[in-house]
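Note that this is a trimmed complex: some chains were dropped, and none of the rest were shifted.
Letters A, B, C and D mark the chains as written, and numbering starts fresh at 1 in each.
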Amino acid sequence: ACSSKDNGKEKPAKLVVSTWGFADDFFRPEVYEPFEKKHNVEIVVDSGNNADRLNKVRQANSDVDVIYLSDYYAQQGIDEGLFEKVDHSKIPNIDNIYDKAKAPNGAEYGPAYTIAQFGIAYNPDELSKPITSWKDLWSKDMAGKITIPSITSTTGPMFLDAASKVSGSEEFNEDKAFDQMKKIMPNAVKEYGQTSEFVNMFSQGEIVAGPIMEMYFGDLQEAVPNAKFISPQEGGYAVMNTVNIVKASDQKELAGEFMNYILSKEVQGKSAKAKVDSPVNTEVKLSETEAKGLTYGDDVIDSLRVLDMKFVNENSKQWIDRWNRELTH
Amino acid sequence: MQEKNRGLALFTFLVFLFLLGPLLIISVTSFEGGNILKFPPEEFSFRWYENIFNVDMFLVAFKTSILVSLGGNLLALLLGVPAAYALSRFDFKGKSVINAFFVSPILIPGIVLGFAFLRYIVGTYQLPIYAALFVGHTVIMLPFIIRVISSSLSNFDFSIEEAAESLGASKLGTFFTVVLPNIKSGILAAVMIAFLESFNNVDISVYMTGPGVSTFPIQMLTYVENYFDPTISAISVLLMFITAFFMFIVERLMGLSYFTKR
Amino acid sequence: MKKRYLYLLLLPGVLFLTIFMIIPILMTIGTTFFHEGGGFSVQGYLDFFQDRYFIEILLTTLRVSLFTTIICILLGFPAAYYISKLKQRKKAIMLLLTIFPLLTSPVVRSFSWMVIIGKNGVVNKLLMGMGLIEKPLDILYTPTAIIIGLVHLFLPLIIVTLVGVMENIETDLLKAAESLGASRLAVFSKVIIPLSVPGLVIGSILVFIGSFTAYTTPALLGGKQRVISTFLYQNAITLNEWQVASIVATIMIAVTVLIISIMNGLAKKLNPKG
Amino acid sequence: MALFTLQDISVAYNKQNILKDFNLEIEKGKLVSLLGPSGCGKTTTLRLIAGFLQANEGKFLFKEKDYTKVPVNKRNFGFVFQNYALFPHLSIFDNIAFGLRLRKNSKSEIEKKVMNVLEIVNLKGFEKRYPQELSGGQKQRVAIARALVIEPDILLFDEPLSNLDANLRVNMRVEIRRIQQELGITTVYVSHDQEECFSISDQVAIMNKGIIEQLSDPATIYKYPETKFVADFIGFKNFIDFDKRTDHDGKIELNKSGYSFVLHKDPQMSNSTGKIGAIRPDDLLIREKDNMGAVQENSLPGRVKVSTYLGRSYQYVVETPIGDFTVNKEMAESYRTGQEIILEIPRNQMVLVD
């Protein structure tokens, strides 16, 4: 992230962006290059999954300036004091995004630049009646026919929360949630750690239903054209991907600019139209076809449940432990 | 082969069916036209092969991986072959300790090894990320090189080495002219195993990649975390082709026997 | 004279490993024996061994690894022997075919196994087609599936290693054994196996450790069953609990060392001069 | 009746014939030696009998049954390898016990038999060692012990004593012969040592380039070689290609370049029609030139060209008008190089071969 000044001739500054490596062929020309030109900066990408990238930042010897993480991992970074506080007044575009997206991990830290819905996908051809509720996954008919997210994946805690709901508890109740989870285990052939596993199982007929993020639904339809995605009647969950500035960064100013830039109508619109990310900027307007497969529209966003990541993070260790002991035999 | 080996031949055939059958399925899926890895495939196309070359990070990471795996392999050979030789040729006190010492890198779960590397090689020793990656891969290749080569030296008739020396060959010369040619396939096995171990490695590389520096399998993992298309099938097939092509070149230049003891 | 050569040959490797592996690992492991405060303690380890859950996944993993190793030997040994007896050209081709599977990503490989042993997979379709079974067999997402996947992963390793060793066995020894009345099986068990012990040992060690620490294959082909590396991975990566992860790792190392010394002991019995 | 028979056997490596139309019949309990120059196919013949090698053509009969395709381990034939082929991973005891264990002998039986055979090969006290810790000759003896101990139907020896010193060689061959006869084990024995072959064998086969040139009892071969090759091989170093042969009653007259020689006509030699005379260096007589002008019957004038000390005797190369002759002479009288001498061919020591 430091600008090197050898050879007398000034080289452009370097901004290191840590991200998933998803849709690089879109981001590079459509997002990074315009920014590079405008700010005479070179954007270098460090790609990988949430956990691995966060670990490298933890070890404090990476050059990362800006880091994309799901809210669950962002919270860990925040709790460990790895990220710089963000002055929202310096990020004017924040004002234009959904309220839910403004401060997923608290007002002092980075916003979500996209929100995805976590709901249920299923294959109606293999089921006698349609799925409408989280509860339906507990049905006896589903024995050996579904998969559920692993507790260590981003959506794992969300599903645990759904279990708590299904158990009848209004507030999250850990014990009830786990009792309910025990009941669903005979239905699950396995837990999935990566969405690709879900997609593979679904397309090969190993499973006929399961909880999954909406952004992957298009892929499921490729394999099973009749597949359906629903927001369960109890409500889907909001998976929020955030941006944060790393404390060790020496390009905080520029990082702020970048954060503002990716929330802009222009960038948000482009990525929505390319079906890369669902927009959070409310100024972005999409036609019905453009919105297909995206989590879009005030109603949808409003209906989504949001987990308190601080609470999740404080409890995740215990949840994982209980999950391991009580559910995996 | 005589008839008495027929049972064995059949057995071997079945083993290879087991080994290669899945590859056939993978190859078939790589030609799927749709966006999803599927079997049996429904359409036919080459688009996922094209896709490999459209993904920038694959190309860069592939180069890095090849450099690191080959370079590390070379360094591991330089360090490991002398050690393997010493361990097979001489009897000395503490040999079993040294033996255990050299296999120790494979005893340690990769994640932990990677973490330790990140903390000390990148952290404390302050090695640049590229160098650290290189060193880390050498460490994990070394045990394969040493153990595989020394096991192939275990039935070696060392008297021909004395013969070579008495004819005027130096120790080093003897090694290159009479030992090496007779354990070629052992060396080859070692190099292949080590290369693949390094080339496919995820656990360690994951910690030793950084901005702009990443390895091929890491990029593949990253890719499959986000896409479900047959690109990785196509990559697998392509890798097999590259290997086959490389072997073909070697065979043209030196004959396939290059890979085996006479 | 001899001594000097010995040191010269061993020193570079020993130094390299010491600096770049032993020291980092010892420092990492070392931390598991200290309290947060700083005093020496083995409490972390005691906790683990009193935990039924942990013991259970340890045993499961051991079982899977041992089965994998045994199956790899049973399949790999005869195949390696067959290959080692082939003429050069054929042998080279076979060796090549052996390593091909190693070039495929674990993800696609497990996909292909899903296609083979899955509910709608080739095996089940075949068996149902022949009327041997009514309902599809549950193979995928069981420990059996993990073992199949691991065998597929590691079989090439053991074959390639064994071929290297077997090539150097003098054929007259086999003939001598036959002339003394040894059947092919006896030649195999009494001469070839003992003389292949060095390769067998290293091959088995590689397979065993590989299976014991494997993450991706159990994660993809296994069902809800945990293996020890999943546990380690959760602690290290997801929970950032390096203290716990290092303890688990240390236990894993201890277990592998134990298993390896048992294997070495067996090997000594088979071939005292190996 | 033959215990086993090789019938019209042909063997080829890389299309090059090693044995061609090879026939050999051996009776039960007999010891037959194969004797012949390096590379003539002796080892090949043994390997064929053992079953290590499949003939391209021909049959192998054992007890009148076709054994051509019977696998090695079903044959119960013992083989002593030219290069020992000891199991490097087994101690000497275990090497020898190998065959017994396969035959399910009891532990005490094995112990007894192994110790007994170790005694025979003079290696008591070595049972715990490993092959790598033995000298060449010691290894060879272990190889013999290993084959003997299983009391095989046929014993095949490939130069089993080649690395032993003279004393041990004699002891071992006496032992081998004793055991062979006691147990009545039919044996094929390859050795390049003629004395060994002659002393140990019931029959000797002289091989040349993949065929048997002569197969007879040792005394016959020794005395009446039938071909020039055989004669040469068993020590008839001197050959005279006579111009003329005239058979008389009881004797044969031979001429060469004006010199004439007379031979006793031996009944066993009567079939021979050859006119190449062959005589051993030991059988030629040499004496100082007596100053008589004429040379006596069966004698030739000569001059000592080379003289070599052989331990027991001196060897002279003598130049004569009809060629050079090699003569051995016990030490007592020694001739100088260059000395003129008289060479005599005794009447009953020369054979005629084709």
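Everything that follows uses one rule, which is that a residue touches a chain if its C-beta (ideal position, glycine included) is under 8 Å from a C-beta of that chain, and two chains touch if they have at least 3 such contacts.
Source: prediction; values computed, not measured.
You only see one copy of each chain, but the structure file as a whole lists A x1, B x1, C x1, D x2.
Everything that follows uses one rule, which is that only the chains that are shown with their structure count from here on.
Listed by label, the chains touching subunit A and subunit C alike are B. When chain pairs are compared by their number of contacting C-beta pairs, B-C comes first. Taking each chain's centre as the average of its CA atoms, subunit C and subunit D sit 56 Å apart. Here the CA centre of subunit A is 36 Å from the CA centre of subunit B. Multi-chain contact residues of subunit B (touching two or more other chains): 4, 37, 39, 119, 221, 224. Along subunit A, residues 52, 55, 196, 200, 204 each make contact with two or more other chains.
Those residues of subunit C that touch subunit D in the shared complex are 170, 172-173, 175-184, 186-187, 190-191, 194-195, 197, 270-274. Taken together, the subunit C residues at the contact with subunit A in this complex read 53, 107, 111, 114-115, 118-121, 138, 140-141, 219-220, 222-226, 231, 234, 237-241.
Considering their complex, residues 47, 50-52, 71-73, 75-79, 81, 83, 85-91, 98-99, 102-103, 130, 132, 146-147, 150, 156 of subunit D touch subunit C.
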